[in-house]
Every structure is written in C-alpha cells, then in structure tokens.
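My questions will all concern the structure given below.
Heads up, one of the protein chains got dropped from this complex, but the rest are sitting where they should.
Chain IDs A and B follow the sequence of writing; residue 1 opens each chain.
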Amino acid sequence: MGGHFGAPHILIDRVDKRYATSSGPVDALRQVSLTVAAGEFCTLIGPSGCGKSTLLGMLGGLVTPDAGRVVVDGRPVDGPDPRRAATVFQDAGLFPWRTTLENIEFGLELQGVPRERRRSVATELLGPLGLRDFAGKYPRELSGGMRQRVAIGRALAIDTPIVLMDEPFGALDEQTRLLMGEWLLDIWRRTRKTVVFVTHSLQEAVALSTRVVVMTARPGRIKTVVELPLPYPRAMESAELVTLRAKLWSEIREESLRAMGEA
Amino acid sequence: MTVALIRIVIAAVALGAWEVVGRLGNPLLYVPPSAVLPALGRLLTLQSYPDLGENLLLTLREIAIAYALAIAAGIGVGAALGLNRLVGRAYGPILAALYAVPAVVWYPSLMLFFGLDAVSKIAFGFLLGFFPIALAVLAGIRQVNPQLVTVARAFGARSVTVFRKVMLPAMLFTLVGGLRTGLALTVIGVIVGEVLGSKAGMGSLINHAYGLFRTADYVALVVVTLVLIIASDAVAGAVEHRARRWTS
Partner (left out) sequence: MDELSIRVRLLQLTSVAVLLAAWEAIARAGWLDPLFVPAPSAVAGALLTVGATALAGLGDTLAKTAVAYVISVVLGVGGGLVLGSLRPVRQAVNPFVIALYGMPKILVLPWIVLLLGFGTLPAIVYGAIHGVFPILVLVTGAVRDVDATLLTVARAFGARRRQLYWKVVLPAIVPTVLTGMRLGIVFCLLGVLIVEMFAGVRGMGHVLGSLANGFRAPELFAATALVSAASIIIVLSLDALNDRLSHWRGDAR
C-alpha cells in the first residue's frame, strides 16, 4: 500500500513532550514528526522510556503535546474522540465487574447505542475474537490472552478508522504472543484499519508491520523508518526478512545500549 | 507545607467558631475553649474534683485487668480455634456472628450480675477487647505458611517449639494489630461501662459533672480522659511499630 499521495491520514508534526518528575524534568519526546497512511500497520519500536507510549497517547488524545501538533484527516487532535481512534492498553484494562460481552460493549454504551444494537455488535465480534464460549465470563475467569482479545474486541466494537495498540501482547508468554500476532494480522487484513502498534519485540514488529519506526533513547526521537513491503503471511526464514531484521536489530541495539548506559 | 497551613487554618476556624458559639449560646450547654482552660486548671489542681487521682487510677486499673484477661482469653481461644481445623470451622463462625452484635446489649446483664462496682466494667472491657484479639490470633494462625510448619516438623521440632519458633513470628504482624485494636476497645468498654452506670472512675465523674450541668468541668474531664486514651493508643502504636519492624 506504499502508494498513497495527498494529505496524510495521520500527521505528527514536530511534537515535544516533557514530564516533570521528582528528579527534575524529563524530555519524553523531542521534535518528532511522522506521517501514517490509511490502512497501514505502523509499528513503533525502541528502548524503554523512549516515548513510544507517549506518542501513542497523543494520537489517542490522552496526552497533549507541549509543542507541535497532531492532525488526523485534516483535523487537529485535541482530546479523546471515540469516532477517530480506539486504544488497546498494555494490561488490557478490562472492567472487572463487566463480563466479556459487557466489556466489549463499553464504548458503544458510552455513545448511547441502544442495548439490543450494541449487544448484537458485540456478539458478532465474539466469533472472530475466539471468545464465543466466554461471553458471560468475568475478566478474572479469563486467561491473559483472552483478556487481551476482549480489550481488542472493545476497541474494534466502536469501529474507528484507527486502532492504537500499546504493547498489547507484552504480558503474554512467547507462544501465545505468536498466535495472537497471527490472529491480529488476520483481523487487520479483513478490516483494513490503520493500526499504530507499540512493541518491544523485534519479532513481532517484523512479522506484522508494513512499516517500522525505530525511536531513540530518551529524549525520544525518530531514528529511522524501515519499510517492510513483504506479503503476508511472512516466512520468518526468508532471506529478505532476515536481512531486514538484522538491520532493525543493529539500529535498536545501539539505542538500547545507550538507554542502559544512562539508566 | 501549604497543606499543613490549610489544616492549621481549618483547626483555628473550628476553634474560633466554637468560641463564638460558646459565648453566645446557653452556658449550660456550650463551653467556649477559653473557659475550658480554667476548668482544666481547676480539675488538675484538684479543686473541682479532689478525688480525681483515685478515679483515674481506678479506671486505669480496670483497663489493665480487663486487658490482661482479654489477651489471655483471646490468645487461648484464638489458638484453640486456629490449631484445630474442626474446632475452628465449628466455633469460628459463631465467634464472628457474636462479634456482629453491638456489644452494649450485654452490658445490662453484666451490670445485673456483677453489680455497679468495678467488676462489671472489667467484664465489659474484657468482652470488647477479647473479640479482636481472638479473631486476630485465628486469622494469624490461618495465614502461617503450612510449608514452614512442615519444615520445622521435618527438623524434629515439637508442637510447642513449632508454635513458638514458627507460628508466633509468622503471625506476629496480625497479632500485634489485634492487640492494639483490643486495647482500644477495652478502654472504650471500661469507659462506656462507667458512663452507663457506676459509682467511681472517670466515666462516673463525667456523668456526675453532666448531671449537675457543670459543663465546663465535664469538658475538662473529657479532655483528661481523651489524653489517657490517646496515650494508651500511642503506647500500643509504638509497640506495634517495633514488632512490625522486627518481623519485616
């Protein structure tokens, strides 16, 4: 899909973000600019504390930049907007008093969608989410992978053009993580949403993304952007992929070493 | 810094409002803070109540006896319930249910049985202090890691040794909490008993001052009793702090 011209879907224009901490101010992001085209699977990767999550928060309208601007479809982002973007959080963030179905319905409920309507939307999602037998279960009764799928279902239910994912599989074990990746890819290819995905995992980035954005250690800046114009599903052993992964790894390694040196 | 300032302002405003209301209101009902200090002076110099010392001592003695009994019975009953599964499951819920009864309903029976003297106050203070201690011992024993007990047994420790060397340290955290709550409730029990019906003790003096509309003396007595209560809790708090630092 590399061939989109005209106004970018998502435009991040020279944003800065600085946080006040007990040990003085910390520059989370400095002069970050990035565009994302519609339908892309764009992954942000970089060492811990490089501001990936902050950047994602800005796209979701949860974090306000100190300088610069974030524009989606020509409109500046100035707060959360459930018609624009849905977010999947790192530790699922499910409401423990709601069942699977009720959690998925959450966004629709806030928008005042009538009960039967939102129930049918959520029920339809259960199949692709692989949660058909768990509709009435509470989060504590679900495994980590299931909980994360409920969180993704909650984001998909409000049917936004953009889905923001903040290390959605970070807390899962390796096997579950691989399967969830395959599953997500399948969903993404069917819905053609724009996905901005934050991860620590090189493997995940290479397997899923159309483009990988490598960020520098604090203060977060964009170090390099790697295009991955490869068909899906991707064979991890293909020469092309191995080369790309090696290239990405050398970029990230350098930054991670710097981050470790500072810590 | 600013928070502390705001708190001081709130306290000052409350005292000021009390002063204003106290001066404007019926002197039989309201005592401004400025009138409390002289009353406190008269009380402490034994002018208003020459027998303050004996009464204070009596209340302290009632508390001490009631608390000692509550500790002994609380630890005994709690241990019996905690160490035997069947006994614990049978009597634990009964104990918890009785704890849900507002204890003051037992007081008239205690008064009838033990009379108006110190014994009924000791009995009531004991009753209030007993429950939190027994329940804390029970909870403490239940939270001891059974693996530790198994290890100690494997090393040949006998039951008494296991209790002293393994269970007591492991449950100390919960136990000292229960002991502190137990002391607070014992103190309250003794004073409630004295206020509701007695011939001597701090509660009886409070009741006396109230009955004669000596409201300033009443407030002064309340202040002295409050100091007694806060001091006892501070001692218990310090002990609790020490014990907890040692365990963790």
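Keep this in mind: a residue touches a chain if its C-beta (ideal position, glycine included) is under 8 Å from a C-beta of that chain, and two chains touch if they have at least 3 such contacts.
Keep in mind that this is a model prediction, so the values were computed, not measured.
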Quiz item: If the hidden chain were put back, which of B:Ala12, B:Leu29 or B:Ala72 would touch it?
Solution: B:Leu29
Self-check item: Of B:Val20, B:Ala72, B:Val101 or B:Val235, the one touching the omitted chain in the full complex
Solution: B:Val101
Practice problem: Based on the whole complex, identify which of B:Ala139, B:Ala157 or B:Ile188 touches the chain you can't see. | Solution: B:Ile188
Exercise. Sort through A:Val32, A:Ile158 or A:Val196 and give me the one touching the missing partner chain.
Key: A:Ile158
Practice problem: Touching the hidden chain in the full complex, which residues of subunit B are there? Just list them. | Solution: 3, 6-7, 10-11, 28-29, 85-87, 89-91, 94, 97-98, 100-109, 111-113, 184, 187-188, 191-192, 195-196, 203, 206-207, 210, 213, 215, 218, 222, 225-226, 229, 233
Exercise. List the residues of subunit A that touch the chain left out of this view.
Key: 60-62, 80-82, 86-87, 89, 91, 93, 95-98, 106-107, 109-111, 138, 140-141, 154, 158
